[in-house]
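Presented below is the structure to which this report refers.
With one protein chain withheld, the remaining protein chains of the complex are depicted in position.
And now, subunit A:
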């Protein structure tokens, strides 16, 4: 029987949302998350996990605890989200506009001055009323890669030279399954599935 875990038995490192910028004039986009023990570790791991092939010029990491996200439905059932506390200052606003790219949660669309996370969320809702979800976090929570040439050269330049081989590049080993089916060489379904 599975026992509920006590908080002290949770050995997971904190989760960090990773934002990747593909080109200098593009917005940072949320591409996924990493678990890491501290900010430099989060950035290094994010680079290895998310910048192996695609082009990138900048990475940000933000601790999960520093993010406030909400869908319109969540705001309807829990309006208290708009009262979430936080420091006064600059907040980044991200919006999720489409479900087409499951890897990408939000695109960062700019910053607002807010008195807390809830206030930033309220402003995000006013500015972008017709989106699937909002995400806000304070500027002070962002960990960024350096913009110096050395970092760009060693963190981001190598990936640009690497080609990504599509699956069909490797061809088919043996015979294609369609060919085997047409030749009647594929085994039939198991008897239990026949009548289903």
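The rule we apply is simple: a residue touches a chain if its C-beta (ideal position, glycine included) is under 8 Å from a C-beta of that chain, and two chains touch if they have at least 3 such contacts; residues count from 1.
The working rule: contacts and distances are computed from a predicted model.
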**Request:** Could you check which of "Phenylacetate-CoA oxygenase subunit PaaC", "ABC transporter permease", "Protein-methionine-sulfoxide reductase catalytic subunit MsrP" or "Beta-ketoacyl-[acyl-carrier-protein] synthase family protein" matches the UniProt name for the chain that's left out?
**Result:** "Phenylacetate-CoA oxygenase subunit PaaC"
**Prompt:** Since one chain has been left out of the picture, which residues of subunit A touch it in the full complex?
**Reply:** 13, 34-37, 40-41, 44-45, 47-49, 52, 150, 153-155, 157-158, 161, 170-171, 173
